[in-house]
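One protein chain is absent from this view; the other protein chains keep their places.
By written order: A, B and C. Residues from 1 in each chain.
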Amino acid sequence: MHTAVHPTAATSGAGAAKAIRVAVAGATGFTGQELLRILSRHPSVRLTAATSSGAASSTGARKLPALAHIFKGQITPLDPPSLAQDADVVFLALPDKAAAELAPMLVEAGVRVIDLSGAFRLQDQALRARWYPETRALPQGLAYGLTELERPSVADARMVANPGCYPTATLLALRPLISAGLIAPGADIVVDAKSGVSGAGKTLSERTHFSEVHGSVAAYGVFGHRHGAEIEQGAGCQVNFVPHLMPLDRGLLSTIYVRVPPGTTEESLASVYERTYAGEPFVRLVGAALPEIKHVAHTNFCDIGWRVDPSGRAVLVSVIDNLLKGASGQAVQNMNVMLGLDQTTGLL
Amino acid sequence: MHTAVHPTAATSGAGAAKAIRVAVAGATGFTGQELLRILSRHPSVRLTAATSSGAASSTGARKLPALAHIFKGQITPLDPPSLAQDADVVFLALPDKAAAELAPMLVEAGVRVIDLSGAFRLQDQALRARWYPETRALPQGLAYGLTELERPSVADARMVANPGCYPTATLLALRPLISAGLIAPGADIVVDAKSGVSGAGKTLSERTHFSEVHGSVAAYGVFGHRHGAEIEQGAGCQVNFVPHLMPLDRGLLSTIYVRVPPGTTEESLASVYERTYAGEPFVRLVGAALPEIKHVAHTNFCDIGWRVDPSGRAVLVSVIDNLLKGASGQAVQNMNVMLGLDQTTGLL
Amino acid sequence: MHTAVHPTAATSGAGAAKAIRVAVAGATGFTGQELLRILSRHPSVRLTAATSSGAASSTGARKLPALAHIFKGQITPLDPPSLAQDADVVFLALPDKAAAELAPMLVEAGVRVIDLSGAFRLQDQALRARWYPETRALPQGLAYGLTELERPSVADARMVANPGCYPTATLLALRPLISAGLIAPGADIVVDAKSGVSGAGKTLSERTHFSEVHGSVAAYGVFGHRHGAEIEQGAGCQVNFVPHLMPLDRGLLSTIYVRVPPGTTEESLASVYERTYAGEPFVRLVGAALPEIKHVAHTNFCDIGWRVDPSGRAVLVSVIDNLLKGASGQAVQNMNVMLGLDQTTGLL
Partner (left out) sequence: MHTAVHPTAATSGAGAAKAIRVAVAGATGFTGQELLRILSRHPSVRLTAATSSGAASSTGARKLPALAHIFKGQITPLDPPSLAQDADVVFLALPDKAAAELAPMLVEAGVRVIDLSGAFRLQDQALRARWYPETRALPQGLAYGLTELERPSVADARMVANPGCYPTATLLALRPLISAGLIAPGADIVVDAKSGVSGAGKTLSERTHFSEVHGSVAAYGVFGHRHGAEIEQGAGCQVNFVPHLMPLDRGLLSTIYVRVPPGTTEESLASVYERTYAGEPFVRLVGAALPEIKHVAHTNFCDIGWRVDPSGRAVLVSVIDNLLKGASGQAVQNMNVMLGLDQTTGLL
């Protein structure tokens, strides 16, 4: 059995000394900071390391004013061996290339890894070679962490490839209908997705300058966004995916256009979704009311709505906070599942 | 001959006394104010009336601080007979119902009318009955004012139905390809459109409250937006149209997903667009660079970009300022065409 | 002894049955929804009522999509007698007039009241008559709930007047210096405050229309904002207060200009602040780094920074989330203090 940590420790009442030790590599980026925020308050874990390539050794509070009084540790330089030694679970909030190198080493050392980069999301080797050329083989015990739809494999995994933000919102709405045979074949599936700027990360570029984004909207990455490949992998078919940059900081809305078989109604879709997501705390079904980004910002929820017209056209709308359900929130949800904790721990 | 005004007057050098007399009904809404701004500086016309249903008789400057030192006239209550008498051209920036009643009366009185409402945009009587039930018969001499594609009929018209903002952006990108036979039949046409809030007008509603819009994105009117019917009328086929509200004030981006015949390339589309829009001052072709709302805000431009992939999928992106090319700017462009003026007069 | 509830119940381990019963009157406004969000997850209380004047009896989830899966109760019409009977603590998130009428009745009935309106904030009768004419006498056992600076009286109170958002941010920065004698007399105190739109509440007005606020900034209420009187009450001297509306949803920044005695340094101020706020979890001192709204949005923190120049001028900058530390967060903090709970319960 490959379990390196003892989830029971967290609930044994023996207190902080026995808490699961977690580390965050890449702690000062947007997703890294969200991880620190969540994990600092998570009742079953103890943050033992938070690293940054840019860190000398200034305190986190000084570099991260939003986290003062919340995260009280230090930001330290990344040191893989000590990471493996001091943590039972390591979150990688690193660029693809850095994650591609570090993850296998940590898995090898017996540490559980939750990787927020894209490096290990694609199973097809040719696609991986195109989009993530630095990634070598996929580690044993790897799961794709779309929690609600992959819970058993996440529970057993040694490493989780945490999904991209666009695939998370899109697949949670699309896949239940595909699995239920409700998508008519032969018609294009169009995914028109709209994201806030934090999805582009902290790196400075003309694209993320306030004056370029404010008051504007732009499509980008048409026919050439790596999340397109990830969505197609999850959907099992070709998908017409175009992401757009919106003038907001957090949040993502995916509008999905499909054809459904004759006679399919909004109630047909409702019953599929209700069956799929019964009891799921983080998926909220809003039906014809249609969801809005505002309702999920700063939460780990995914809200899904849908409309069907008599001619057989259906529109699905799915919204998430790209930094939480689309990144750090789902990462902690996956950790909870891996450790046998209630999946909402630390996330409500 | 139905011409009620003498375009030559404007260029005869006889000065302001002979300038074409224009009026704006509904002058304090968003589009009405834009009309005042443009027409106040237009060298060939003289504003003889600016009316508002709410006006007692306060000066425009007091009610419209943004127009102080620009529009120096008075905002007066709407009085149809004097409107017909004092103006050669009347712009209607009114709710559909008010425009439906007023326009035929003005046309009857020999005044040229440019209607920014939706009341006279749909030619099919059944559709009109559904979306604009207050509209009775269409007046003689009515043109649909999508200027670049309908110039001859606009030039001859007694009345122009100024297009909606979504149809303007969408049809300028879509129709040249349809006319050229470049849209493969049998596949859905998806129009995913994103608009700023000013498109919803000045009326207060929960939907336009700052706190609802800021930091959010939402789809609305799925399978039930009247601009969908207008787009289908212009395209001549069914279109899957979903508008979205974005957290910005002005501007509109339409992403259009179509299938093109095998072998069609980006160059194929380029040559169609270049042929269609050669010499057009207000259409800018950006090709694979893709356009952004920021580039057209506060202008009368429509920027169009496109991408094609080898599998025969094409994505068209079209952007406008919804208050200018999508409303008041195109309205003045239409007036210029009707009067035989250079179409850019007052708009650059 | 006036204690109507037994704080020990919350920690007795006897479970939800003995939890303190709390109610929210005015649950669908911005502050009301924040209260529902916090109290639904608060481990020591049980929400027994959430009322709205507009409620027929739709479920909260239907009316409040952001709170689906969080608040599972019903929104009911306001019924004062049952409110008094079913709750130990009642939060009033109502307009001033409604709060002015309801609060005394509830206090009379032995319920503890936390009032988020302005009705009971001013102690001077003449000022109250000017700004809150509907308020009659102040109830016995009333405290002003600026928690960090009024904790003893809050702990003993039967009713708390929860401070306004502008006074909260301003007084937490200003009052320690006044108490320490560090404000030079004879010079004006200028408070230039900037707030997000949610501070204006959900009521629709031209002022809160997205298109009016986006891309704009405006001063309002110069020499005539009731929070000016509240700040002067807390400061004990005249203050030059001008609020501004900013194009953001949440958050408030107060820039305070004072004169300090010769020889005063940034270190002098630091030592006063550190003494005042030692051990306070919700006040973070950032000194010359200066605070930003982004760092406190969606939290109950107040961040305070300051600069002093050799000529004796000092600038203090204080930021809060107007809906949390400036309203609902501080209201729950006050409840915690009243009930003898750790003041951070439910707020981290």
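Observations on the structure shown:
Going forward, a contact is a pair of C-beta atoms (placed from the backbone, for glycine too) under 8 Å apart; a residue touches a chain by one contact, two chains touch by 3 or more.
The structure presented is a predicted model; accordingly, all values stated were derived computationally and were not measured.
Contact with the chain that does not appear here is found for just one residue of C:26, C:199, C:251 or C:326, C:251.
Only one of A:249, A:266, A:280 or A:309 touches the chain withheld from this view, namely A:249.
Residues of chain B in contact with the chain left out of this view: 41, 65-66, 68-70, 215, 281-282, 284, 286, 289, 291-292, 294-296, 298, 301, 303, 348.
Think of the hidden chain as still there; on chain C it touches residues 187-188, 190, 192, 194, 212, 214-220, 222-223, 238, 240, 242, 244, 246-251, 253, 255, 257, 259, 290-294, 297, 307, 309, 311, 313, 315, 317, 319.
Mapped onto chain A, contacts with the missing chain fall at residues 30, 197-198, 202, 204-206, 208-215, 247-249.
To be clear about the criterion, only the chains that are shown with their structure count from here on.
Chains making contact with chain A as well as with chain B: C. Among the other chains, the CA centroid farthest from that of chain A is the one of B. Per-chain Cα centroids separate chain A from chain B by 42 Å. Inter-chain centre distance (chain A to chain C, centres taken as mean C-alpha positions): 35 Å. Along chain B, residues 212, 214-215, 247-249 each make contact with two or more other chains.
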